[in-house]
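Only one protein chain is missing; all other protein chains are in place.
Lettered A and B in written order, each chain numbered from 1.
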Amino acid sequence: MSVISGQSPGQGPGELGEGFDAGFESEGQLPPGVGPWKLAWRRLRRNRVAMFFGFVFLLIVVVCLLAPVYSTDIAHIGPNYGNPTGTFTLNGKTQFVLSQIGIPIGPTWDIHHYFLGADDQGRDVAVRLLYGGRTSLMIGAVATLITMIIGTLLGVFAGYFRGWWDAILRSANDVVWTYPAVLLGITIGTVLNIHGIGPLHGTNALVPAVVIGFVYVPYVFRPVRGQVLTLRERDFVDAARQQGLSHWRIMTSEILPNLSSTIVVFVPLIMANSILLEAGLTYLGAGVQPPNASWGTMISDGINNDIPTAFHNVLIPGLMLVIAVMSINIFGDGLRDALDPRSKIRVAR
Amino acid sequence: MSATEPPLLEISDLRVAFATEDGTVQAVDGVSFTVSRGEVVAIVGESGSGKSVTAMTLMGLPRGSNATFQGTATFDGTELVGASDEQLRRIRGAGIAMVFQDPMSSLDPVYRIGDQIVEQIRAHERKISKAQALDRAVTLMERVGIPRAAERLRSYPHEFSGGMRQRVMIAMALSCSPKLLIADEPTTALDVTIQAQILEELRKLRDETDAGVILVTHDLGVVADIADRVIVMYAGRVVEQGVLDDIFYDPQHPYTWGLLGSITRIDSDRSQRLPAIPGMPPSLLSPPKGCHFRPRCPHAFEKCVEVPPLEGHVANRPESLDRCWLTEDRKRALRQVDGQVGLRSTEPVIS
Partner (left out) sequence: MLRFVVRRMLVMVALLIVISMFTFAMFVLLLPNGNPAALLAGRLATPAEIHLISVRYGFDKPIYIQYIDTMKNIFTGQAYSYQSSFNVLDEIRAGMPATLSLAIGAGLIWLLVSILFGTIAAVRAGKYADRVLTVLSMIGVSMPPFFFGAILIYYVAYKANIIPIGGYVPFSQSVGGWFGHLVAPWITLSILFIGFYSRVLRSSILDSINEDYVRTARAKGLSERQVLIRHSLRNSLIPIISLWGLDFAQVIGGGAILTETVYNLHGVGELARDSIGRLDTITLMEIVILTGIAVVVIGAIVDVLVAYLDPRIRLA
């Protein structure tokens, strides 16, 4: 996981050649009246690859949100409805959902009947894929939210107050950082699954979301803290302090706005990794619990039941997961380039 | 300077442009000058005047597909503009050496000082053994005044002070006996006392080796200390050039007056505010028409929308050139501000 040095957006176009006098790179070159965010958006829009994959991801989200529509109005089958002995008519011929030796049917490419085939319990893969996407994306979003909020709060707190608070928070984060995300995830996930804290127990899909959100906190905490450490020494923070503003005011109105581009850059990064970790934890039995569908449960079921008989049960959810995560990653890369103009040099050459 | 010998370096109508997202930046706009052996030529100007780009271009250092070069720069019989990478590589560090502004970051932090000097020697003299090269490194370091040189050879850059690092940089620049030394703001990042020592080293070196020196700086104190000739650049163009004393005591271009007027003088009246040149240097994306200094010049008149040529205007001083439409008499009259050379301010200067 990368530690991205935070830069406020719009520090001037830095894409000039080397050996260029610093004077040219000043703010004077910026179009007047264009804010840093607007400038970043302009740069992002020009990055067609990033925009394309951002659109792909948006499309995936929309399609997954429409899962109930597809399930009730087009496929006429629920996501958890197993039909191992069922038959249906395809192009005038009667087809078995599972063959006599229990091998599920592959993709029929008929939008109404097992478009992407069936799994070993006779469930419709296409319907489950959409419902599973809802779960995976929801977990990714909630986990990202948790990580960003906790990581930013703790980071600002530790960096601003330093001293003992910083020492304690930093070592706590170091401990979490020490462990492989998957090992820590299955450990906490299992403990929560069995014993639970409040509503967080059993098959509740919030359990993996909370676990994943917790595991990635140090990835945000560290860079945020580092940036706050430098920000708090800056003149405008000094000025605020001398005006007698409260710590809370300084943190929220002076420091937080300067962190915004760092935070924004981390959102897609954490989101992509959260979705990946959900699948991993689920594969190991500590994530989303059956019969709930998620991309992780589907890949996991496919690996456990359908190699080598019905590989589409691994391939379809797996590819979907990879495409979704890759879209976020590529869009996130473009976002970082847009917010950190210095990195434009990389493209210019 | 004998008239028969060709100059060490002859730059003629050099132009460097950078293509950027927002348009073409003409960083160097038709610069011509010469440097002879044993001569210290100072290029003076604000940041953004093109002085560093000019210096870097001689080394072939501005890279990237967005830079375009025109004009000629002949060094010791070799054309530098458009030279192949390998040709430039052979000249860099051997024929022309460079000392950079910030000694703190100009040395590679992960290698020993001695190894970094040896690296340069062996890049140009393949046959020399490492031990021989190290011996030469010690000699060089002693020559630029680094005490206990043999010991300090094994030190890393972070174990040196800024002044000592700049001495290392100079030792390194000298390692292959260059004919031309380019020093880009060599003292800017240093304390005043160290500055004087470094300048002394440069002067000694010029005397001992007869190398030509190009000193790029914005500090007129440094210029007065060491330069033989001065070239004043503004917004990519040379606006005035001449012998040191002429520039300081009989400056022709209003921009030069402004520069001279903004130096603190011990003999001046302390109660006065230090005058600054009003306004900002122009954007090189869309420079003003005609004279680039026109928008900031209190003496500008209609003629100034035409580009003034770089010409000699002073009788019996062929080496003095300037780019200004004012007549000599007008210049003499206008540059007197409160009894000294300066640029009259048309508007109240914000201190």
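We take it that a contact is a pair of C-beta atoms (placed from the backbone, for glycine too) under 8 Å apart; a residue touches a chain by one contact, two chains touch by 3 or more.
Note that this is a predicted model, so its numbers are computed, not measured.
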Full-complex contact with the absent chain, from B:Gln70, B:Ser105 or B:Ser161: B:Ser105
Residue, one of B:Ala123, B:Ala196, B:Ala276 or B:Val307, that touches the chain absent here: B:Ala123
Of A:Pro79, A:Gly132 or A:Gly302, the one touching the omitted chain in the full complex: A:Gly302
Full-complex contact with the absent chain, from A:Pro36, A:Pro107 or A:Gly318: A:Gly318
Footprint left on chain B by the chain that the document does not show: 59, 61, 85, 89-94, 97-98, 100, 102, 105-110, 119-120, 123-124, 156, 158-159, 169, 172, 176
Contact footprint on chain A, counting only the chain that is left out: 1-2, 18-19, 171-172, 174-175, 178-180, 182-183, 186-188, 190-191, 194-195, 272, 276, 279-280, 283-286, 299-300, 302-303, 307-308, 311, 314-315, 318, 321-322, 325-326, 329-330, 333, 343, 345-349
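What we mean here is this: only the chains that are shown with their structure count from here on.
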Separation of chain A from chain B, taking each centre as the mean of its C-alpha atoms, in whole Å: 52
